[in-house]
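To start, I am sharing the structure in question, which I have written as structure tokens.
Removed from the display is one protein chain of the complex; every other protein chain stays in position.
Take a look at chain A:
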């Protein structure tokens, strides 16, 4: 599948944003003291900024962005519609939570309720985003049991890295948070490795034989394509990446998204102070580059059944 930049930014920025929103909501709900008022507000604000950027980026993918509001109407059947609604709904408790912290240094029960609601809405939104892909029967690399857990793990991991870095920057660095971020990274890495193994060892049930119904005669090969120029289908659905290039990029993901940030988190856990803030910031930047490559691969390595009509042996 064609890796469109707008969609890559949409899924990564909202993933990290909702991940951060979950951690920030939980902080407000369960541990924030008046001294951490600034922390609560800054993490909340950063999360909403990321989410908003991601959502705006998604509209760039549309042929008719001015009609984007129409996408909210079909929540009964469409995961994309549900995602849009959940994303907008999340702004309500998140904004109220911000207001609560602004008007009161110690919002108490309000922070508990709104924090939990914000986190829950963010969880639902991440789930809807993942299901846009995981519900498509046409793409084997998306419709499998690894995709939803991966979206959650990566969202929570990126959110945790941001959370830890912001804490350090605000002088509230906490070893526990650094440790949680590193642990989340390990979990996400495990999920990604399992996913890669799955797509390497399995393929779509459909074949050129079932796509044409000519399997009874024998193996089916494309003899002549219907057109000589690339069409929309080939550009959108026919994007392929050579094995050797994919391997290189996967190594880059393991290093930039997981290896380096996890290590840096452990270092900042031990350091503390300004040094820890710098180290955590580098971890965030590295993971930021890594997650873009990871998401690019998620699209580039996905194969669509329509290519069975254009000479692909498997999907």
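We take it that contacts are C-beta pairs under 8 Å (C-beta built on N, C-alpha and C of every residue); 3 or more make two chains touch, one makes a residue touch a chain; residues count from 1.
To be clear about the criterion, contacts and distances are computed from a predicted model.
Student: Since a chain is absent, check the UniProt entry for it and pick the matching name: "Fe-S-cluster-containing dehydrogenase component", "ABC transporter permease", "GTPase" or "Cell division protein FtsX".
Tutor: "Fe-S-cluster-containing dehydrogenase component"
Student: Pick from A:41, A:233, A:254 or A:267: which residue touches the chain that isn't shown?
Tutor: Final answer for the missing-chain contact: A:233.
Student: Of A:52, A:144 or A:206, which sits in contact with the chain we cannot see?
Tutor: A:206
Student: With the missing chain put back, which residues of chain A would touch it? List them for me.
Tutor: 1, 61-65, 67-68, 70-74, 76-81, 84, 132, 135-139, 205-206, 208, 210-227, 229-233, 235-237, 242, 244-245, 304-306, 309-310, 313
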